[in-house]
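One protein chain omitted, others in place.
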Amino acid sequence: MSVAPGYQRYLGAAALVLGTLAIVAGSPRLGNARVDIAGLAQIVEREEDHVTALELADWIRGKRPNLRVVDVRDSSAFEAYHIPRAERIALRDLASTPFGKAETIVLYSDGGAHSAQGWVFLRAAGHERVYFLRGGLSEWLDDVMNPAISSSTSESSRANSARIAEISRYFGGVPRSEEQGEQAPQAVPLSDAERHNSQPRAEHGHAASRKAIARLRGRGC
Amino acid sequence: MSAPFFELEAFGEGTSLVVAMLIGIAFGWVLERSGMGSARKLAGQFYLRDLTVFKVMFTAIVTAMLGMFWLGWLGFVDISRIYVPETFILPQLAGGLIFGAGFAIAGLCPGTSCVSAATGRADGVAVVLGMFAGVLTMGALLGSLGGFYSSTPRGVLTLPDFLGASYGVVVFGVVLVALVGFRAAEAAERRFGGRVDR
Partner (left out) sequence: MTAAVFEPRSRGALREGSPARSRAKPYANPYLSGFALGIVLLATFVIMGRGLGASGAFASAAAAVSASAAPEAARASDYFARYLSPEGSPTVDWLVIELIGVTIGGFASAFFAGRLRHAVERGPRISDAARLRLAFVGGSVMGVGAVLARGCTSGQALTGGALLSVGSWLFMGAAFAAGYAVAPLVRRAWT
């Protein structure tokens, strides 16, 4: 041996010890594997699993930091209309999308069912700040884009109505009075600012690193 | 879980390329230090004269494997985020056979050919050029990636899943195989001749 055999014996012994301990150590913690059903059920009961459309609208308009709005529908539905700032991620890709720990993720779908399923996936994957829009896009269209404004004249009611109307107009929505029937939700033409805002964050930040990660994968060795 | 850092977006693509350079330099340095840049030394393994390749490779595999297992166990690394190459049974078997044949003929592998070329060896350069030609031809021929190339896919398939054994047991098994292999390698070298040392 060119170097003192001591080195080699030490390495070999260390490997043997670590290898033997591995048998009894049990599986390493896998980020993906645990679904704490009882815990998730409690969160659902406490209604901490979802947000309302108005809350979401508030978050978007208030530029809540690290907010990710995720549309789990197919691309043609997404192209037709999507909530501003939303990005499209299919359900099957959700669990493998690298969301950051500090991000607040809000999922939505047409009626809410798929986004609720996506919520389970992401919580099982270990993400904690995940919510879904319980009424789905329908709730968004009803409560934000075409909200019914109460005609009651009480102070609080008027303040509330004003707030809702203002939020609605911010997104290019059309408030209606309660007496009016529901107006057909328009295919809202987004203003330039809206269209710019509704693109996923580009260039710097998460979309770029996600793209980079996606490109690194599958490149082979 | 704090790692893998890049997967958890601790830094961006630009930094990752700097990391690539630094890791590459370390990789190349260690390869050359152990003599892996010498075709004569590498070829020696196939005549049981110089089993340095086997020792280096398997020590590296065991080290990284144990490291991954224990760092995962400690919760430091989220091992589900590590990119594991997918398994394609037939193409990888065939590719392995073909690759091994080429390895014996060339005496260098893709990584070590770069090291060899960097140290002035003309045969290293020739292997690099050959590799390039081979890959270019294959790429041109693989117009669509169907057929044999994409046959027998198994996705990410690890030995624990395949053998139905736990991760820890497989780790132990690999360590055993490696240690036994090292003993055998030392014995073979003593029997079949001296090592190539320059």
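Each chain carries a letter (A and B) given by its place in the written order, and its residues are counted from 1.
Keep this in mind: a residue touches a chain if its C-beta (ideal position, glycine included) is under 8 Å from a C-beta of that chain, and two chains touch if they have at least 3 such contacts.
Quick caveat: nothing in here was measured; it's all calculated off a predicted structure.
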Key: Residue numbers in chain A that touch the chain omitted from display   = 1-3, 7-8, 11, 215-221
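Simple rule for what comes next: only the chains that are shown with their structure count from here on.
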Whole-Å gap separating chain A and chain B, where each centre is the average of the chain's CA atoms = 38
Ask   = Which residues of chain B touch chain A in the complex?
value = 1, 6-9, 12-13, 16, 59, 62-63, 66, 69-70, 72-73, 75, 78-81, 83, 85, 166-169, 171-172, 174-176, 178-179, 182
Request  = Provide the residue numbers of chain A that touch chain B in the complex, in ascending order.
outcome  = 11-12, 15-16, 18-20, 22-33, 98, 100-101, 206, 208-209, 212-213, 216-217, 220-221
